[in-house]
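Every protein chain except one is present and positioned as in the full complex.
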Amino acid sequence: MTSTAEAAAKPRLRPSLRGALSYDERAAYLFVAPLAAVLMAVAVFPILYSFYISLFQLKLTRPGHTPFVGFDNYVTVLSDPLFWHAVERTVVFSVLSVVAIAVLALLAALLLNQDFPGRRVLSAVLLIPWAIPYVANALMWKWIYDSNYGALNGLLYQLDFINSYMVWLGDSDKTLALIANAFVWKEVPLATILLLVGLKTIPADLNAAAKVDGANALRRFVHITLPSLKSSFALVVVYETMMAIRHFDLFFVLTEGGPGNASNVVAWRIYVETFRNLSFGTGAAMAYVLALATLALAYAIIRALAQRM
Amino acid sequence: MTVLATASLSEVRHYRTHSPWRRAGRGIGLALASVLFLAYVLAPVAWLVSSSVQSEREIISKPPHWIAHEPTLQNFAAIFAAKDKVVTYETRKARDPASGGFIPSTATNLLPAMLNSFIVASVVVVLNLIVGVPAAYAMAKVRFRGRNASIYTILATRVIPDIALVVPFFLFIRQLGLLDNIWSLIITYLAVTVPFSVFVLVSYFESLPDELDKAARVDGCSRLQTLTRVYLPLALPSLVAVILFAFLASWNEFLLALMFTQTPASQTLPIIVASFTSDFTISFSFINAAGVLAVIPPVILALVFERYIVSGLTAGAIKG
Partner (left out) sequence: MTRRHSRRSFLKTSAAGLALAGIGAGRALAADEPIYFATWSAAVDTVKSHIAAFEAKTGVKVAYSNSPWAQYRETMITKFVGKAPIDTLWVSDSWLPEWAEAGWILPVDQYKSLTDNSDVDKFCVDSMTYKGKQYGITYYSDYMAFIYNAEMLAKAGIKAPPQSWAEVVDQAKIVKDKGLSQWPVLVSMAQESWLIEFMTAMVYSNGGDFVDDKGNAVMQDPANGAGAALKWLVDAVQTHKILSPSCVETGELAVLKAFSSGDHAFGLIPKYRLRTLNDPSQSKIAGNAKITLMPKGEKGSHATVGWMRFYGMTARAQGDATRAADTVKLMTWFGGKADGEYKFQKMLFKDVGSGFGVKSLFNDPEIRAAYASYGDVDLISQQQSLARKKDVVTPWFGEWNDVNGTTWQQAIMGKVTVEQALNTSAAKWTELKKQS
C-alpha cells in the first residue's frame, strides 16, 4: 500500500539529496521528532536515573554507605516472599478490575451508541466519576465502605438485605474486591469513551446490510461489532492493565496495605520500600521489575488483540 | 453487498422498526439500561452532593440521612469567601474547622487552584495535539525504519510506577529552576500523557482506510496536507477522546503536583483538596463540597465535546 503511494507520488518528488531516506521516511521522522524531543527531554532522564539508583545500596539513614551492588537489589527483591505475596495480590486486583472495566465499559458504550432522547445527558453524566479529584474520591469510598456508619451498610440495612452492619474493608476476603470496585468506578468513563470511539468506526450500512441478510441483534453483535472493536479493546485492556498494576492512590487512603497484608500490592510495596523503609535502591529495583513485567504483558496483549502492530 | 444495501436500506429500516411492539420493546430496554447506568454512575456522586450540604454532626447519622435534615451551605460559602490579605491575630479564623462556619484560609485557595488546574490542563491538551497527532499519523500510515519499535518505546516510558519516578523528576525540575511554577507541571504532564494519546490516535488512524492516503497523494497533497485535509476531520472522535483524556489526566494528577508546587501560586486543585485533611481534623462535608465544585469544569468540557464522539463518523469517504 505504501509502495503504491510512493509510486503514485513519484512524479512530485524533489530530487533526493538525502540518500538512503525516502521522502516518506523523512516526512515520518519529521512528524515524530517533536514527540521524540519531548520524551527525550523530560521522561528519559528520570527513567534512566531511577535505573541507575537501583544498582546501588541506597539507604537514606546511612548516607555515607552507598556502595555499587550491581543487580543485588534485584535478587533481594525477587527472593522476598512478601514480594511474591504482593504479586499475587496485584494479579488478583488487576484481573478483577480489567475484566469488570471491559464488561461495564462495553455495555455503557453500546448503550451510548444508540440514538435516544436523553443520551446527551447520559454522556455528560458519564464523565463525573473521572472528574472527581483523587482525594475526594478515595475519602468518599472510604466513607461509603465504613463498617460503623458508612452508606453501603446503611443502604443494605435499610433495604433489609442485612440484619446488622457488616465489616467491609476490614474483612480480608472482601478488601481487594472493594478497592477494585472503587478503581473500576473511576476508570469506566475513559474505557467507555475509547470503546465508543471504536464503535463509531463501524460503518452503519454494514449493520443494515446484515439485517437485510437476516441476522438478529446477537449475531450482528458477535460477527460485526466485536471483531471491529478488536483494536479498541486492545487499547482499553492494555491501558487499564497498566493502570491497575501501578495503581497506588486508593491503597494508600483506604487500607495502607492491610488488613494483615490483604491489600499489599506491589505498587504499595514500592512506596513502603522507598518512603517508609527509606531504601531507595531496592525500591527502584522493585519498580523496574514491575515495569518489565508490565511491558511484557502489554506486548503480549497487543500482539494477541491488535491488528497491525 | 454495499450497493444493494444502499438501494433497499430505507425500506428495510422502515420495515424493521415499524412494528409498535418492537419500538416499545426497544424503548423499555433503553430506559432500563439508562436507569441502571445512571444508578451505577450517580449513586456515589449523589452521596457526595448530599453530604456536602450536611453538617459534621449529621453526616455520622446511622443510618445515613440520604437527604439532609438540616441542610447548610456553610461549606460552599466558605469556599467562595473573600481572601484576606494578611492574617493577623484578630483576623485569623479561630475555630475548629470541622465545626463548620469557620473554615481555614486554605479554603479560599480552592478557586485559584482550580484556575491553575484549568490552565495547566488546557495547555497540556493543546501541546498533546500538536505533538501527538503528526507522530500518530506517521506511525500509523507511513512505513519507516523503527516504526514498530517506536510504539513500544513510547509505551515503555509509562510502565514505571510514578512513585519510583518522583524523586528523579523532582531533581530534574529543580535543576531547571521550575519549582513552584506551573510550567513544571505542564511539561511533566505532557510527557506523561502524550504516550497514551499517541497510542489512541495510532489505533484510530490505522482503522481509517489507506485508500484515502493514496487518493490524496494522487491529487497532489504532501504528507502534511494529507494529514490536515483528509485524516484530521475523519479522526474527530479520537481527537476528542485524546482531549478529554489529556485534560482529565492533568486535572486529576496529584503526586507530581504535590512535589513540584509550594505556594498557591502554582498549586493545583488536588493539592488544595488534600490540604483540607490536616493532622487535627477532617471535615468530610467540606471535602465533599470541594469535590462537588471540582467536578463542574470537566463536566462542562464533556458537555461541549461529547457530541463529537457520540455523533460519529461518516463512512461515505470510501464510497465517494
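Per-chain residue numbering starts at 1, and chain names A and B are given in the order in which the chains are listed.
Everything below uses one rule, namely that a contact is a pair of C-beta atoms (placed from the backbone, for glycine too) under 8 Å apart; a residue touches a chain by one contact, two chains touch by 3 or more.
Since the structure is predicted, the reported quantities are computational estimates derived from the model, not experimental observations.
Interface note for the absent chain: among B:57, B:145 or B:307, the touching residue is B:57. Residue A:168 is the one among A:51, A:168 or A:299 that touches the chain missing from this view.
Residue A:255 is the one among A:22, A:255 or A:294 that touches the chain missing from this view. Counting over the whole complex, chain B has residues 55-57, 59-62, 86-89, 91-96, 98-100, 104-106, 166-167, 170-171, 174-179, 258-259, 262-263, 271, 274-282, 284 touching the chain that is not drawn. On the side of chain A, touch with the chain left out of the figure occurs at residues 18-19, 21, 26, 29-30, 33, 36-37, 41, 60-63, 135, 146-149, 164-165, 167-172, 252-253, 255-261, 264, 272, 275-278, 280.
The rule is simple: only the chains that are shown with their structure count from here on.
Averaging C-alpha coordinates per chain places the centre of chain A 15 Å away from that of chain B. Across the complex, chain A meets chain B through its residues 1-2, 4-5, 8-9, 12, 24-25, 27-32, 34-35, 38-39, 41-47, 49-50, 53, 104, 107-108, 111-114, 116, 118-120, 122-137, 139-141, 143-144, 148-151, 153-155, 157-158, 185, 188, 190, 193-194, 196-198, 200-201, 203-205, 208-209, 211-212, 231-232, 234-235, 238-239, 242, 246, 248-249, 267, 270-271, 274-275, 280, 283-284, 286-288, 290-292, 294-295, 298-299, 306-309.
Chain contact summary for the complex, chain B toward chain A: residues 1-2, 4-6, 8-9, 12-13, 16, 27, 30, 33-34, 37-38, 40-42, 44-45, 47-48, 51, 60-64, 130-132, 134-135, 137-139, 141-145, 147-148, 150-152, 154-165, 167-169, 171-172, 187-188, 190-192, 194-196, 198-200, 203-204, 206-208, 210, 213-214, 217-218, 220, 222-224, 227, 237-238, 240-241, 244-245, 248, 251-252, 254, 269-270, 273-274, 277, 282, 284, 287-288, 290-291, 294-295, 297-299, 301-303, 306-307, 309-310, 312-313, 315, 318.
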